[in-house]
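Pasting a structure here, questions to come.
A single protein chain has been omitted; all remaining protein chains appear in their positions.
Our next item is subunit A:
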Amino acid sequence: MITFDHVTKRFPDGTVGVDDLSLEIEQGSFTVFVGPSGCGKTTSMRMINRMIDPTEGTITVGGRDISTVRPTELRLGIGYVIQNAGLMPHRTVVDNVATVLVLQGVTKRKARITALEAMERVGLDLRMATRYPAQLSGGQQQRVGVARALAADPPVLLMDEPFSAVDPVVRDDLQREMLRLQSELSKTIVFVTHDIDEAIRLGDRVAVFGTGGVLQQLDTAEAVLTRPANPFVTNLVGRDRGFRSLSFQSATQVPVHDVETLPLAGLGSAPALAPHAWALVVDGDRRPVGWLNATRQALVGERGEAALAPLGSLSTPSRTLRQSLDAVLSSPSERGVVVDDDGALLGVVEANDVLAALSAQRGSTTDDAGVLGATATQDALS
């Protein structure tokens, strides 16, 4: 457990980075510090490994007042990941990952083998082990950064905007990877971001910081969205907060309907579709490939598979209302495609059913959330 007890950081030039922060971070929790630029997120995080020492107040990690622990010793037990990975350019990937182990006195050979395990854990191709950082993409470097922080198996992991410099697809991958890692390793993770979506997706606890380094709210991600503590938080989580809060609502009660399918193989010889009907084209493994209507069907002979309309986003069985709604909205046929974990077609969900499920949940939750739910529906449909 990490505790901040009335911690203030005043920089030599008089800037107050963090103002009277009291905070408890539970063991094994994934806590996200979120807030606008300059609100003291990085400063707060760097006080945990004594990269910055507080002006006032005490911080304890695992019950120990860290001001009594030698910084280098403290840091060897705390993983640290930064925005651009900060890998050492003169060392190979595997040696970068092995750094902390070597510092802890493990022999180089053993450290490298352990480093390979850490690379595997974050989904890195081991053949990259003997490359140099400059020979990797930004996303791969970031993975190496995470592997390096994990290699020595520290109980605490600090991550300062680790994914903000990679493109959205890679970021999505890395976020998923983090969630998986956390479920396997249950470290105490402190994660800094200014992206509220990232905060909600990753954090089981979200700490919202305001200007001047004042903590505004510390709560579950859902509570921050549905019950913002004050106008500052309301403003930060933004107009879309109702829509975002759908991420916490299960869509399992939204009925899945059958849908007319056409096999990809015999696409050219399929019977003609009715003027306004849409059919879903599936491959040999019943994986959806695209939508087809009469207009597009006329083009199949000429363009083949390219004549299909894109699927839109897919929804999975353990889906949320947000996913379902997005699947409906992004589908050309106004029906959202639902697939199982292997990607095979289960059926489709319809807009009306999703809205009905929304109303049902609105009735069953608090008034406050109900109002938000209504806003969400309007926002989503406008």
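Throughout what follows, a residue touches a chain if its C-beta (ideal position, glycine included) is under 8 Å from a C-beta of that chain, and two chains touch if they have at least 3 such contacts; residues count from 1.
The definition used in the following text is that contacts and distances are computed from a predicted model.
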> What protein name does the UniProt record of the undisplayed chain give, "(2Fe-2S)-binding protein", "Probable cysteine desulfurase", "Glycine betaine ABC transport system permease protein" or "2-oxoisovalerate dehydrogenase subunit alpha"?
Replying inline: "Glycine betaine ABC transport system permease protein"
> Which is it among A:2, A:100 or A:345 that touches the chain not included here?
Replying inline: A:100
> Which of A:7, A:116 or A:181 touches the chain that is not shown?
Replying inline: A:116
>> Going by the contact rule already stated, which one of A:106, A:129, A:215 or A:256 would touch the omitted chain in the full complex?
In response: A:129
> Which residues does subunit A use to touch the chain missing from this display?
Replying inline: 46, 49, 51, 72-76, 80, 82-92, 94, 99-100, 103, 109, 112-113, 116, 120, 125-127, 129-130, 132-135, 145, 148, 158
